[in-house]
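See below for the structure under consideration.
Yeah, one chain of the complex is gone here, protein chain that is, but the others are all in their spots.
In this document, chain identifiers A and B correspond to the written order of the chains, with residue numbering beginning at 1 in each.
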Amino acid sequence: MKLRANLRAWVLVLAVMHAVVACAGFFAPYDPGEQDREHPYAPPSAIHFRDGYGSLHIRPFVYPLQPVAGFSDRYREERAAPAPIRFFVTGQGYRLLGLLPCRLHLFAADGARVALLGTDGYGRDQFSRLLWGGQISLFAGLMATALALTFGLFVGATAGYWGGWTDEILMRIAELFLALPWLYLLFAIRAFLPLTVSPLGAFFLVTGVIGLVGWARPARLVRGVVLSARERDYVRAARGFGASHAYILRRHILPQTASVLLTQAAILAPQYVLAEVILSFLGLGVPEPAPSWGNLLATIQQYNVLTSYWWMMLPVLVLTPFFLGYLGLASALQGWADPSKMEAVGPGSRW
Amino acid sequence: MTRYLVRRTLHAVLLLAGVSLLTFLFTALVPGNYFDEMKMNPQISPETVAALRAKYGVDQPLAFRYVHWVGGLLHGDLGFSFAYNTPVGPLLRVRAANTLLLTSVAMLLAWGVALPLGIWSAGRENGWPDHLITLATGALLIVPDLVLALGLLLVAVRSGWLPAGGMAAVGAEPTTWAALGRDYALHLLLPVTALVLSCAPMLVRHVRAAMLDVLDSSFLRAARGHGIPPRRLLYGYALRAAANPLLALFGFSIGTLLSGSLIIEVVMSWPGLGPFLLEAILGRDLYVVIGGVLLSTAFLVAGNLVADVLLYWADPRIRAERGNG
Partner (left out) sequence: MISGADRAMEPLLTVESLVKRYTPRGFGGGRGGVTALDGVSFSIAEGSTLAIAGASGSGKSTLALCLACLERPASGQIRLAGRELTTLTETQLRAVRPQMQLVFQDPSSSLNPRLTAFEIVTEPFAAQSRFSASERAARARALFERAGLSFQSATRTAAEFSGGQRQRLAIARALALEPRVLILDEALSGLDASVQAQVANLLLDLQEASRLTFVFITHDLAMASRMADRIAVLDRGRIAETGPMDEVLRQPAHASTRALIAATPQWKAELRQQADT
């Protein structure tokens, strides 16, 4: 039962993280495309509780930034006009979960821009872009996972159930896909598809390509499960009743693949999110102006950005808690399905 | 032994053939488009395009093109790079060498660190060293190598201690061997650290697991009962017994020498196969991409083969099972 509690804990953690990203509009103070040309590359806003006179305030506040004369990216705080941070404010409209029009934001500063992670070259709030970008990166990763698992399930079940030549051929093809270094294959496939696509097109492209590359390992695992399930006496008995193949698969065999599919989902999802991030980082994924964790980091590749604007690298840290959550979930799932295998899972089979 | 080797090599060759077919099929997905794009590229003269079209038989049936391409492959002709206007082979060779320099150093270091740590950790199971190592590896495992690479880069840039990229100092040419070596070493430090930090944790865990498996076995308990000192037990007996899965792992490590460092190379601007491939993709340099993919796959397959052979050689049980093949 400790395993169950473990499992529930990780699911909860992941659910919360995903919920925050899903409700990006609420948690983000600004629209991700909203530019502020007057304040490019502004460092993260300093949150103050103590004002210039030394007195303590309960409500945190920020100072508006004044560009320093002669520099395009240096600022000083204008101490004269503190801007209090208010919570649950009405601001710019957005669509919650893509459906409900809403205007409520968790926080905003009254009279200044509060950029928790600084701004980029166009003055866009990195924090807002991080939240909104998460929707794209996470969704792409999850959809790619679903794609790879569906395809893998189909192939693996077919190979395992029908055996014979079908099995041989399908597994040889799977072996081919597994022999290729994953990331290289991803790049290669991406290379042969049109490079400049709309953000929506790119999203589907990236998802499709990642899913296409990753079906082989789930297929092999599913095949194993189906092979052993097929040999059971209750499957024989069902055949003895004249049950059709479809019935046997649906009733007896496919339910057994559930646990291996779930575990694979937990292992693959973070890898695929990372794949999207890498692709976008290198310019092969979702292009501007649509935000994604990858293209959020892309500017780092410019030397001057790297040296002068360290906060531009902060978005990369968001990957770690998600990885932690998914790997914890995968570990718990593995322990739940097979208590003897309590070994921690790592992204070791990346390539 | 030789029969096994032959069989596995044949299997590897077939695998590579299959991979080449697969890769070629991918390229065939965009046949005409590619060359049309090339025609629009002002850098490439129409004569070159026409010559290439003829050479690669773009208008020929698919099977013919594949056979033609494989034929060229067997002669060492990996195709032609449009961006560099030279054959692909030598280009790849240089870049692959750079990558190999990086990854071999990293691999040796990673194993050099992981083996003792893993063994030590297993030897003191549930002691404080073990817990510490498990915690550390766990923490590192969670961090994707992109994050590691960027983090290290940031440290380098902010501190100014280490060069932030490239393989050698640009401009000033070091004169003595010592200076050259030092220059290389400085440039290697960062990417090697990133690679080691991303590979070693998994290795440590595997070593530890393999050792624990063996330490649990009855023959080792008997040896302990005989009064053999613990260190000799650990390194002499247990390690040898645990060698099998570790040898296989070593083989796989060799396999990833060309493909495992892509992100780190790109982030740290190490002029290896990774960034070259990326550049080719962005520049639509078709044959460089195929060549790069094939080369790294060949390494992966070869690595698996080495792992298989090492396993076979080391484990007399497998040999007996196969009837001394």
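Please note the rule applied: a residue touches a chain if its C-beta (ideal position, glycine included) is under 8 Å from a C-beta of that chain, and two chains touch if they have at least 3 such contacts.
Just so you know, these numbers come straight off a predicted model, no measurement behind them.
One chain is not depicted; across the entire complex it touches A. From the options A:G54, A:G70, A:G98 or A:G242, the residue with contact to the chain not on display is A:G242. Between the chain not shown and the residues A:G54, A:G70, A:P101 or A:G164, the one that touches is A:G164.
Of the listed residues A:R8, A:R59, A:R103 or A:R232, the one in contact with the hidden chain in the full complex is A:R232. By the touch rule set out above, chain A reaches the unshown chain at residues 164, 168, 232-234, 236-244, 247, 251-252, 255.
Operating definition for what follows: only the chains that are shown with their structure count from here on.
Centre-to-centre separation of chain A and chain B, using mean CA positions: 26 Å. Residue ranges on chain A touching chain B, taken from their complex, read 172-173, 175-177, 179-181, 183-185, 187-193, 195, 270, 274, 277-278, 281-284, 297, 300-301, 303, 306-307, 310, 313, 316-317, 319-320, 323-324, 327, 343-344, 346-348, 350-351.
Taken together, the chain B residues at the contact with chain A in this complex read 15, 18-19, 22-23, 26-27, 29-30, 138, 141-147, 150-151, 153-154, 157-158, 164, 201-202, 205, 209, 256, 258-260, 262-263, 266-267, 277-278, 280-282, 284, 289-290, 292-293, 296-297, 300-301, 304.
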